[in-house]
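What follows is a single structure, written as structure tokens, with notes after it.
Rest of the complex left out; these chains stay put.
Read from first to last, the chains carry the letters A, B and C; within each, the first residue is number 1.
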Amino acid sequence: MSQWLPTLITDTPQEGYELAVKLSRMTVKLTQPDAEARDKMRPEYAEDADSLIAVSQVVATHFATVAAANGYWKDR
Amino acid sequence: MSQWLPTLITDTPQEGYELAVKLSRMTVKLTQPDAEARDKMRPEYAEDADSLIAVSQVVATHFATVAAANGYWKDR
Amino acid sequence: MSQWLPTLITDTPQEGYELAVKLSRMTVKLTQPDAEARDKMRPEYAEDADSLIAVSQVVATHFATVAAANGYWKDR
């Protein structure tokens, strides 16, 4: 697999949040490598409130890690 | 996308909580960019106790991050 | 909205726990501001074991934050 996570350090909190989203999605790619199967699931969760809330929970967990890694961007 | 997260630092715990709410909602916007589709889901979760509890869990996770970033506003 | 969260500091662990309960409930108020709609949901979750367990999870997450903010009330 190619390099997709060289560092947890980002310039801004917003980029850190985007990295958290990326970290969340990567598990799905690793667990279900078939892109077609993933595409078939997309409407299933993108239009379901509870699925979207669950995705938000994963992002929140990764964001905590990324924020700690960046010292919470306190000097900004 | 415009800048929506310039900093994790807030003046008060209450503003920190409001930021946690914002951080929770942003994943939904990024995963389901179609505003109409999001509006259709709103009654689905705003009137469902379990969905609201799940949203509260996401907020709690983000609030932990924001609170740590602010040193728990200890000097207040 | 009025001030409802002036500080995370409490005198005792028990008051910290009560604050965690308050922090948990506030998301529901902010997401579903209609008091009548909230009242209608109350029996739905207060008599459902799984909903109550989910509420407990939210409280546990907030309690972790409040406890850290208070240095775990170690000098008590």
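One rule holds for everything that comes next: a residue touches a chain if its C-beta (ideal position, glycine included) is under 8 Å from a C-beta of that chain, and two chains touch if they have at least 3 such contacts.
Remember, it's a predicted structure, so these values are computed and weren't measured experimentally.
Assembly remark, whole complex in this entry with 3 chains visible in place, copy number of the identical chain is 6.
Note that only the chains that are shown with their structure count from here on.
Under the stated contact rule, the graph of chain-to-chain touches is a line, running from one end chain to the other without closing. Bringing subunit B onto subunit C by least-squares fit of CA atoms involves turning it by 60°, to the nearest 5.
Centre-to-centre spacing of subunit A and subunit C amounts to 27 Å, using the average Cα coordinate of each chain.
Residues of subunit C in contact with two or more other chains: none. Those residues of subunit C that touch subunit B in the complex are listed here as 3-9, 23-28, 30-32, 37, 40-42, 44-45, 48, 50-51, 54-55, 57-58, 61-62, 64-65, 68-69.
Residues 12-14, 17, 21, 45-50, 52-57, 59-61, 63-64, 67-68, 72-74, 76 of subunit B touch subunit C in their complex.
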